[in-house]
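Here the complex is missing one protein chain, while the rest keep their positions.
For reference, chains read A and B in written order, and residue numbers begin at 1 within each chain.
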Amino acid sequence: MLRYLLKRLTSLLLTLLVASVVLFVTIEIVPGDPASFMLGINAQPETLEALRSELGLDKSKPQRYWQWLTGMLQGDFGTSYTYKTPVAEMIGDRMWISLPLTLFALLLSTLIAFPAGIYAASRRGRIGDATVTGMTQLGVAIPNFWFAMLLVSFFAIKLRWFSSGGFVGWDQGLFAGLKSLLLPAIALALPQAAILTRVMRSSLLDVLSEDYMRTARAKGMSKRSAIWRHGLRNAMIPVLTILGLQFSFLLAGAIIIEKVFYLPGLGLLVFQSIAQRDLIVVESVVMLLVFAVVMVTFLVDLAYAWVDPRLRARS
Amino acid sequence: MSTSVKAVSKDTVQTLLEINQLNVSINEKPILNNIELSLGKGDVLGIIGESGSGKSMLALSIMGLLPDGFDTAGEINFNQQNLLQATEESLCKLRGSDISMVFQEPMTALNPVLSIGRQVTECVKLHRNVSNKQATDIAEQTLEKVGLPISQYPLSRYPHELSGGQRQRVVIAMAIALQPALLIADEPTTALDVTTQAGILDLLKKLVADEQLALILISHDLAVVNGIADHIVIMRDGDVVERGDLKQLFKHSQHPYTRQLIEASRHVPERVEAATTAPPLLDVENLSCDYRISRKHWWSKPEYFRAVKSVSLSIKRGESVGLVGESGCGKSTLTRALLGLMPIAEGQIHLHGEQLGEGASLSHAVRRKMQVVFQDPYGSFNPRHKVRRLVVEPLHVLEHALSEQEQTVALNDALISVGLEVADADKYIHEFSGGQRQRIAIARALIIKPALIILDEAVSALDVSVRAQILDLLSALAASHHIAYLFISHDLSVVRRVTDRVLVMQKGEIVERGQTEAVFNNPTHPYTQELLAATPTLPDEESVI
Partner (left out) sequence: MKLRTLVPGSLLVLLFLGAALISFVWTPFDVTKLDIPNKLQSPSFGHWFGTDQLGRDIFSMIMVGARTSIAVAFIAVGIGMLVGVPLGLAAAANQGSVIDELIMRTNDLVFAFPALLIAIMITAVFGPGAVNAIIAIGIFNIPVFARLTRGAALSLWSREFILAAKVAGKRATRISIEHILPNILNLLIVQGTIQFSLGILAEAALSYVGLGAQPPIPSWGRMLAESQTLVSLAPHVALFPGFAILLTVLGLNLLGDALRDWFDPRLQRLRS
C-alpha cells in the first residue's frame, strides 16, 4: 500500500516538475522584454537595467527557472508586470472564489449523479431508466456557459431570486457567499452530473453481470441488497477515475463560468492578464491549476487504494 | 421423453427435490423440455451434457436465478414446496440456507474488494439472527471444514491472495456454512488443474458423507462424476436422454447418444507409430527462459523469473510427443520459446539441424517447418478476415511468393484435407462452430506443409464428441503428411491416447520422460504418480490408469 502510494507520488511530482519546465519554456518563447513593457517606451536605459536586475531578467534561463521554481515553493510567484504587486497576493484573493466554486460544483454533481445513476441502473430498460438517460443526453450536450446565461435570465433577471453577477465576499457570512455561488455552481455541475450519471449507470450495469453478483444472489441476497453490498463498491472504481477528471474540467469550466457571472476569480484574472500581456500572472495561475489537478489525481489514487484491495497489494 | 425412472435413493422415504414436467424457454425458443428428476436426502446426482445441453439452465431454474426473460412451466418441488410458484422473498430465504450453489469460475465468483471472512460471515448473518462473534465463529469452522484452516488463511485474506482451488473452497464454504439440504455444483472443477480438481472432488465427497448433504454435480466429463454420483442423468439439447447408475450405463446403455458420448470419452484414434529409426527433427538442448517481473521501483534493477529451467527434448520425424503439466509449470513459455515468440535465456534449439535464432529474428526458413494450433477456437482468428485470408497467412513465410492461383490450390488442398469444403473459404469465422474452427486452425498450420505442428491445448476447449473427431483428423494427417506433433495438454487421458512418448513438466523442469505407455503404467517420479492418481477415470478404465 505504502509502496503503491509512494510510487504514485513520485510519478506525480515528476509530472509536476516536467509541467513546470514546459510552462516556463512556453512563456519564454514570447518575444519582448517584460521590463521595457512595464516601463513603457520612454524609459531610461539605467532604470531599465535596474528593473531587469530587480526582476532577475539579467540572469541565465536555467537560473531564472530555478529562481521561479524555488520562489513558488516559498509562496513567491513574482511581481505582476502591469500592477507591480506580488502575484501571490492577486492569486490569493481570487483563489477563494474559484476553488470553493469548483468544490461546490463537484459536490452538487456527485449528489445528483450517484442516486440518478444507481436508480437508472437498477431499472434498466424501464421508463425510469429511459427518463434519466434522456436527461443525461441533454445534460451532456448543453454548453455550461449558455446554461448559465439561461439561469441568470430566469432566476436573477426575471424572478430576482439571486443577483445576476458579482460576489458578495466571504465576510458577508458563509450563507451569503454560498448563495452568490449557487447559480454558477449549478451551471457548472449539471453537465458534469450528466456525464457522471452515465458513467455510474454503465459501470453498475457492467458489475451487475459479474459472477460474484450471481454468487451474492445464490447466497440468498435480494437484487437490491446485492447491488448495495457487492455492486456499488466495485462500480466505484471507474467512477473514481471520472470524478478525478471532472475536477480538472470543473476547474477549467469555473474560469469560463466566472465570466458569465462577473465573478472576480482566477478566470477573470487570467483573461485580464492575457489582454494586458501580464504573462507572469498567466504562468502562475496555470501552474497553480496544474498543481491542483495533479493533487486531485493523487487523491483519486488514494481512493483507489482504499476501494480496491488488489491495488494495495500490488507494488 | 424417457420414462421417469426415479433415482432410487438409499432412503427412499424422503424425497428432497422433485422436478415434474419442467419446461423452460426464452422468446418461444425451448431451452429445457419436460424435465423429470427426483432426488432424495443425501443423494448424489450427476448431470452430464455437452455445451448447449441445458444443464446449467436446469441448475439456475432450481435456484430461481434464471436471467430475466425466461419462461418456466411445470413444478420444482423442494421439500414439498413448488419453487416456481414461490415468491422472490421466500426464495431468498431458501438460497444459501437450504439450497446452495457453486459455480464454474472460482477466479471471478468472489467479490474482489471484500475479505473472504466478510463474504462467508455475510452469508451466515443473512439467514441467521446471530451476533458478529457467532457468525465469525461459524465462518471459521466452515473454512476449516473445507480445508482452509484459520491459522494459515485468516479471515482478512482477500480473494486475489488465494489460488483458484482455494477460492473454490471459499465458495464452497459460503455454500455449506448453513448446512443446506441441497448443494448444486455446476462444473466446479472445470477451470482447475487436475490435482486441485481431485482435492475439490474429495472435499465434495467428504461433505456429502459428513453433512447429510444432497449434491447435484454438473459436468461435461463422465470421469469427473464417476466415483461420486449415485446416479447420473445424460442431457442433450434440453432433453434428458437417459438416466441410471453410471456403471450400468457404461455396460448396458441403450441410448445411441449415451453410447456415442461414452465412446467419444474413451476414443483412441488409429495411429501409425513413428519408426524408432526416424531422423531427428527438433532438438532442444538445456533451454532456459526468463520472464521479467515488473520492477519494484523504476530505478531498481529488473528481476527475472526462470519459467523454463534447462529443458532438453527431441522429436523425431512423424513422432507424436506429449508434454503434460499443470498451469504455471512452464509449458506455455516453452511453446512460446520454440515458436520464437520469446527470447531464450540459455540453451539451443535446432530444427532440422538448423539453429533457431531468437525472437522475431527467427528466420522464415525455420518458420516454414513449424506451425501451431492454439486452444481457443474463438480467439485464434481475426474476426474481420475471411477464411481464405486467415488460412493463407503463413504462406507469407515462403521464399517465393505464390501466385494467386497457386495460393488457391494450396488453400483448397488444406481445406479439403481437414474435412472442410472449398466454398468455406469465402465465409467469415463466426459462421463456424468450435470444432470447425479448430479444423480451420489446422488447415492454417498445414498450408505450408510444416514438419512439426505444436498443438497447444488444441482440443481442450472442445466437447468430447468433437474432440474425438479432431483427434482422428490429427492422427490421419500425421500419417498422410508425415507430421510430427508436440502435443501440449493438461489432460493426461487424452495425451495417453495420442502420443508415442511423453514428457512431464513441473516448475519449469522435465521431471519424467519416456514411452507413453511405460510412463503411464509405471510412473517413477512422485509428481507423475500424483498427477495420474488425481486424473478422474471412467468406470472401465479404473483398472488401467
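By definition in this document, a contact is a pair of C-beta atoms (placed from the backbone, for glycine too) under 8 Å apart; a residue touches a chain by one contact, two chains touch by 3 or more.
Predicted, not measured: the structure shown is a model, and the values here were computed from it.
K.L.:
Among the chains you can see, which ones touch the chain that has been omitted?
P.N.:
Touched by the chain not displayed, across the whole complex: A, B.
K.L.:
Give the residue, chosen from B:Phe374, B:Phe487 or B:Tyr527, that touches the chain omitted from the document.
P.N.:
Of the candidates B:Phe374, B:Phe487 or B:Tyr527, B:Phe374 is in touch with the missing chain.
K.L.:
Tell me, which residues in subunit B touch the chain that this view leaves out?
P.N.:
292, 294, 339-341, 360, 362, 364, 367, 370-372, 374-376, 378-384, 393-394, 396-397, 441, 444
K.L.:
Could you please point out the subunit A residues that touch the chain left off the display?
P.N.:
Contacting residues on subunit A, toward the hidden partner: 11, 14-16, 18-19, 22-23, 26-27, 29-30, 137-138, 140-146, 149-150, 152-153, 157, 245, 248-249, 251-253, 255-256, 259-260, 267, 270-271, 274, 279, 282, 286, 289-290, 293-294, 297.
Quick note on the criterion: only the chains that are shown with their structure count from here on.
K.L.:
Roughly how many whole angstrom separate the Cα centroids of subunit A and subunit B?
P.N.:
Subunit A and subunit B have C-alpha centres separated by 50 Å.
K.L.:
Using the touch rule from the top, collect the residues of subunit B that touch subunit A in their complex.
P.N.:
Touching subunit A from subunit B are residues 63, 65, 88-89, 92-97, 100-101, 103, 105, 108-115, 122-123, 126-127, 158, 160-161, 171, 174-175, 294, 296-298.
K.L.:
With touch defined as at the start, can you tell me which subunit A residues reach subunit B in the complex?
P.N.:
That would be residues 3, 7, 210-212, 214-222, 229-230, 233-234, 307-310, 313, 315 of subunit A.
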